[in-house]
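Reading through the structure tokens given below for one structure.
The complex appears here minus one protein chain, its other protein chains still in place.
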Amino acid sequence: MTEPLLEMKGISKAFAGVRVLKEVSFTLAPGEVHALMGENGAGKSTLIKILGGIYAKDEGRIWVDGRERTIRSPREATQLGIAIIHQELPVVPQLTVMENMFLGREFTYKWRSIRWNRMREESQKYLSQLGVRIDPDQKVGELSVGQQQMVEIAKVLSLQAKVLVLDEPTAALTNREIESLFEVVESLKRHGVGMIYISHRMEEVFRISDRMTVLRDGTFVGTRETGSTDMDQLVQMMVGREIRERFPRRSLRMGGERLQVEGMTRKEKVSDISFTIRGGEILGLAGLMGAGRTEVADLLFGVERLDAGRVSIDGWPVTIRRPIDAIRAGIAYVTENRKEQGLVLSRSVKENLSLPNLGALTSFGILRRGVEKRMTEAQVKQLSVRAADSDQEVGTLSGGNQQKVVIGKWLAARPKVLILDEPTRGVDIGAKAEIYRLMNRLAEEGMAILLISSDLPEVLEMSDRVLVMHEGRISGVFDRDEATQEKVMIAASGGGKLAD
Amino acid sequence: MQTEIKTENLKPGRVQQIGPLVGLGLIILALSLISREFLSITNIFNVLRQISINALLAFGMTFVILTGGIDLSVGSILALSGALSAGMLAGGMDPWLAVLAGLAAGTVMGAGNGVLVAKGKVAPFIATLATMTIFRGLTLVYTEGRPISYDSDTFAMLGKGYFFEIPIPVIWMLVSFVIVYLILKNTPFGRHVYALGGNEEAALLSGVRTDRVKIRVYAVSGLFAALSGIILTARLNSAQPTAGTTYELDAIAAVVLGGTSLAGGKGWVTGTLIGAMIIGVLDNGLNLLNVSSFYQQVVKGAVILLAVLLDRSRKK
Amino acid sequence: MQTEIKTENLKPGRVQQIGPLVGLGLIILALSLISREFLSITNIFNVLRQISINALLAFGMTFVILTGGIDLSVGSILALSGALSAGMLAGGMDPWLAVLAGLAAGTVMGAGNGVLVAKGKVAPFIATLATMTIFRGLTLVYTEGRPISYDSDTFAMLGKGYFFEIPIPVIWMLVSFVIVYLILKNTPFGRHVYALGGNEEAALLSGVRTDRVKIRVYAVSGLFAALSGIILTARLNSAQPTAGTTYELDAIAAVVLGGTSLAGGKGWVTGTLIGAMIIGVLDNGLNLLNVSSFYQQVVKGAVILLAVLLDRSRKK
Partner (left out) sequence: GCSTESALEQEEKKPDQDVTIGLSISTLNNPFFVTLRDEAKKTAEKEGVELIVADAQNDTAKQINDVEDLMEKNVDLLLINPTDSKAVSTAVESANQSDIPVITIDREAEGGKVVSHIASDNVKGGEMAGEFILNEIGGEGNLVELQGIAGTSAARDRGKGFHEAVDGKKDVKVVASQPAGFDRAEGLKVMENILQSHSDIQAVFAHNDEMALGALQAIRSAGKDILVVGFDATDDAVEAVNKGEMGATIAQKPGEIGKIAVRVAAEAAQGEKVKEFYPVQLELITEK
């Protein structure tokens, strides 16, 4: 192999005495896609943040293009030709797409005035390379998570970096965008760009990477050529044990209709959505980015108000104006956006887990903190959240572990209807299986589950029926045995029409 | 840099707790070395009594700031509640009823702030800036710009009395402290306050009735302002129309010196008590040292800055 | 679809722009109906001249608030810069040099605030509260608590003069407005100010030197405070040690009334100008109508609240 683009040796890092990286080494060759694998909390993002100048390493050395470097700030990393798409999308919602893309390196005239047209053209160029139609003048805060992700990708493309790090770039994307991303990755490979690719989607990793390096508990486990490894071996390296089945089965015991939605409409967003979910049933909701799936969940939960339509639970009509109404009616909602909607990042794991359940933990107005502690600690164990203890601040957990906390907070409430919007985004393979098993158990106990997901295999494997949305309307309904990737995709792009 | 910020986060409790205390300790040490009178028993009670008004305001302010809000109107609520109580006393009302009426009035004014913030969606700074002006104006209208005197030893005792050598205002302060501490730590309301300040949307989606929490939080602040107003009116034998002017600044400073973040979601009332002590001890110490009043301001500002900076640098 | 997004995108902008303007319009309409003198040419220039001080402070404050910070020290910087200029004039310095020295002093004080916030990581509220006290103390020390008079027509002209019928302070205000507008809209610095307020971490990760931006932003605020101080000193023929006390509140109110969010990242300086006008017109109108001093505060607070509430409800 040629001289490595990037070499990291013996990297160690501890946070407040807890070591999260222990002498990790990693090399990256030009034109290579090198997957960095590991369970949630294995230390992948931390390694990347050290490379990006966000964290200072405690030990170890880094060479870029054969020269040893110390990277003290994101600015220095960029100057060395290192560009990173971070896991938790650092965007400025109030600024436009193009302003975000060129933040800190705006095009200007000699008199320091911004060249808006140039900025617009440049951003347009990179966005269309990705095949997305996003207006450079739109505020980023108005974009969906998926669109924001595409903007981030366009942004790093425009940096023309030699080393490109993609930390879970596809977590929020649907197939179509993933395909265009891969095309770009291929073309960058041909131009000799080295890429570090982090993802929990196994298929992707096998498809796109040349080599894989696995971290476990912050230690280096090994590096393998992708061609000479298989999924089982990889999982074995990551988890230290085998995962028997990726999509566990469950026994079907359907009850009566638990959730009934009729003619749900919200002006300019969704129209005339009707469906039912029975107790014990998992209903999948698929669709392309921006199809309106999240909107349906928001409406059900009272985050937004209905313009028309009716919702009943167990045959009783319910009026939902605010989230508290939905919670009282027995609905729980795991939102897609954990940072903004799911978690209070500055508070502890314990406080986040108990937040929706405080009523049950209170007697005579006093919080029973002992009970709370026991309950949350049991949940931490059940969901295998990797945290020092339940007093750790949620914001300092790894992405996947944060996701587990978002799910965990609804479990104690024993809802009748559970809405899961992208529940396994960024979750590692072992934990995914854990979440699926949990879903199965809850369904078996009679819960009605609405599963919104952009991960098609997940929707197809886990759901009893699949509902497909296109531009705010239902464009297809498939039973478990008739649902296939193709059919769902066609319906999602507005091709297939509903039978009845 | 980022790391430092985040590492702190891991053990938030401990570091946060020690910071302000160290600052207070250093100031006390310094003052007791240069002033003979400073550490006398009478002066210690003297300081405690002096800080009680600010501490009570700051307790209420702690709730508000924890939700990410701010309450600039406390000084005016203090004045108006005090004036109303004094007015009722002067009109011959039973002292305890007058106290209750004053407290109720303050709570209602505070709840008004809360409604503006929660339902009117007015930024807390601007809402309470406006009501600060309005309540002050109403105080002037009600008092016709004159102090209101009354004649009630029972009432005066609330500000001037002693309970086994301990000044009554100090008792008010300590009892309030314990209650606030327990509420923040051990009740759903306390948790909701933190959650709201940490991430309002997430709190709402977790079923927290955020509007209600906001209204209550400002009402609590109003209640404490009224309590301070009553104590002050009792201490001064009269209600002053200009009482409490700019007190909001000292109250906010106490909260922030105590380590509570103005962004909301993080902090604790013990810090607030320490913060109020830092300010009170400084005022007292500078007086004891007979520092000229012009220089007092320079020194006070500088010491507060040093305390905060010290806290920051020690954390690194 | 793209067109749809665009129209939607335009809307929030427009609403934001119209809100404060509608409020201002209604107040002007009401006042011109009840007071004959209100809409006279001389009164219009009179009002414009009166608001210039607050507007200039608020322009600087706009930068600070856009980054999510706050600057409570502007009133004190105003006083100290004005006093320094007057002192130098009284000592026989060339008027223009005295102006430059005053502006430089204000900028340095502001930059000091910036360093505390950026490097010292002190919360802006507490940092500038402390320097507010310190700078006020230094002003009192420097002036010995007495006004400083000087004798320079050139200097006095900066506050009292006219340029083709337009009062010079109004010229200062309008020129500053245009410059601030362009800086915020069309320069990388302006964009970085918004980015910092919107998401500091994102700005840092994009390579924005956030510390530098912060220091500059407070320096700009200090510069504007000094400019206001010089104009005020020129208008009053002397520098007052207590000049500018509580001016920070009006400046912040102007910014927020103008639609700029105290959380940072959102807002515009045109709104600030309108906000300053709302406050100025109100003060003027209440004087013209000879509203009794006690009620003035009630009315002013209530109108400000109404303006904000109106804006909110219209947006729904």
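Note that the chains take the letters A, B and C in the order they are written out, and that residue 1 is the start of every chain.
The criterion applied here is as follows: a residue touches a chain if its C-beta (ideal position, glycine included) is under 8 Å from a C-beta of that chain, and two chains touch if they have at least 3 such contacts.
What you see is a predicted model, and the numbers here were worked out from it, not measured in a lab.
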| query | Which displayed chains does the hidden chain touch? | reply | B, C
| field | Contacting the left-out chain in the complete assembly, out of B:128, B:143, B:176 or B:272 | value | B:143
| request: Name, in rising order, the residues on subunit B that touch the hidden chain in the full complex. | output: 34-37, 40, 42-43, 46, 49-50, 53, 139-140, 143, 145-147, 149, 160, 232, 235-238, 240-243, 245-246, 283-284, 287-296
| remark: It is residues of subunit C that touch the chain not shown, namely 35-38, 40, 42-43, 46, 49-50, 53, 140-141, 144-147, 149, 160, 232, 235-238, 240-243, 245, 283-284, 287-288, 290, 292-294, 296
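By our rule, only the chains that are shown with their structure count from here on.
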| Averaged-CA centre spacing for the pair subunit B and subunit A, given as whole angstrom | 43
| request: Averaged over CA atoms, how far is the centre of subunit B from the centre of subunit C? Could you give it in whole Å? | output: 29
| Touching two or more other chains - residue numbers and ranges from subunit A | 54, 73
| Of all residues in subunit C, the ones touching two or more other chains | 201, 204
| subunit A contact footprint on subunit C (complex, rising order) | 1-2, 5-6, 8-9, 12, 182, 186-189, 191-192, 194-195, 197-199, 201-209, 265-266
| Interface residues, subunit B side, partner subunit C - complex | 2, 116, 120-123, 125-127, 129-134, 136-138, 140-141, 144-145, 246, 249, 252-253, 256-257, 261-262, 293-302, 304-305, 308-309, 312
| query | Which subunit A residues qualify as touching subunit B in the complex? | reply | 15-16, 18, 49, 54-56, 73, 301, 303, 322-324, 327, 333, 335, 340-347, 351, 354-356, 358-359, 361-362, 365-367, 369, 388, 391-393, 395-396, 409
